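Every protein chain of the complex appears in place save one, which is left out.
This part shows subunit A:
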Amino acid sequence: MLRTITPRNARVKRVLKNREAKTEENIKTAIFIRGSQTSQIVNDALADLYMLKKPYAVNFTKKNQIHPFEDHSNLQFFSQKNDASLFVIGTHSKKRPNTLTFARMFDHQLLDMMEVSIEKGTPMKDFKTPKSAIGMKPCFMFNGDMWDQNPHYIMFKSMILDFYHGQTVDKVALAGLEYVISVTSGPMTSEGKPGKIYLRTYTIVLKRSGVKLPRIELVEMGPSMDMTFGRMTEAKPDVWKQSLRVPKELKPKKKKNITKDVMGDTVGRIHLGKQDFDKIQTRKMKGLKKRTASTEDDKDSSEKKQRVNESDDEE
């Protein structure tokens, strides 16, 4: 469908190389699309989610005839063209009002997607509070006991983490933790269906506390959304398994020969080779040397010599 580009200059070649499969991947880019009909709530929500995801986000401003649950071929095309693997599609209809559809791609094919409808949403611009800088790494919080049990919740947790965790780094500047995304699960409905989920975003303010650890205060930054779950398409198990494979280089290396004993001390094991006891260098003690017949005679003569000298000294 998409023509394969043969690079004619170094710059294009570099771009193509960047888009190839790599051991350590790029940060996932997200595309924010509007469906054929949208409402103010949906537009605000898309705008806010886009701001949080910048600069790894693409905002499609025009309306598209896109119905992901019926036909997801458009998503494949957009994914390949923009090298993006995350999508948020905002739609509004009488049957499904104020809906956001989160979708993920693997190898430019649909991996999984889920729909949430926004019951109540407050955009960032309605909160007259300072906002965090663009592109900062957020902290996450998932409150409630449902987050490991119900497939809707599991997928939503995975989606939010995937969207906003940015780059997986091994160190982070303590001063750079500016905001936190908190998702709370409400109680289940009386019919036993999943209840509402509450998404809130706060900026972190560190205050003095008299001890080394700072006191945390939160200031609501927005967006704030109350959502209910809609339809969901789970990933096919074999594709899901393939997407979770970790390359050998990134697997944490096992430390061998080091253990902690009962007392909590670290004990190490050193493997020496085979030792030839005859040829070990030790401290030489002449008295312990092996005596043979010839050495005995020499010793007598030397003893005799000594005695003669002694007798001479005495005299």
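The rule is simple: contacts are C-beta pairs under 8 Å (C-beta built on N, C-alpha and C of every residue); 3 or more make two chains touch, one makes a residue touch a chain; residues count from 1.
Here is the rule we go by: contacts and distances are computed from a predicted model.
Undergrad: Refer to UniProt and select, among "LL-diaminopimelate aminotransferase", "Ribosome biogenesis regulatory protein", "DNA primase large subunit" or "dolichyl-diphosphooligosaccharide--protein glycotransferase", the name of the complex member that is left out.
TA: Its record in UniProt gives the absent chain the protein name "Ribosome biogenesis regulatory protein".
Undergrad: Tell me which of A:248, A:269 or A:283 is the one touching the absent chain.
TA: Checking each option in A:248, A:269 or A:283, the one touching the absent chain turns out to be A:248.
Undergrad: For the chain not shown, which residue from A:7, A:130, A:151 or A:214 touches it across the whole complex?
TA: Of the candidates A:7, A:130, A:151 or A:214, A:214 is in touch with the missing chain.
Undergrad: Among A:133, A:173 or A:285, choose the residue that contacts the chain missing from this document, as touch is defined above.
TA: A:173
Undergrad: Looking beyond the chains shown, say which of A:58, A:75 or A:111 touches the absent one.
TA: Of the listed residues, the one touching the omitted chain is A:111.
Undergrad: What subunit A residues would touch the chain not displayed?
TA: 20-23, 25-26, 28, 85, 104-107, 111, 137-145, 147-148, 158, 161-162, 165, 168-177, 180, 182, 184-187, 198, 200, 202, 204, 207-218, 220, 224, 235, 240, 242-245, 247-248, 252
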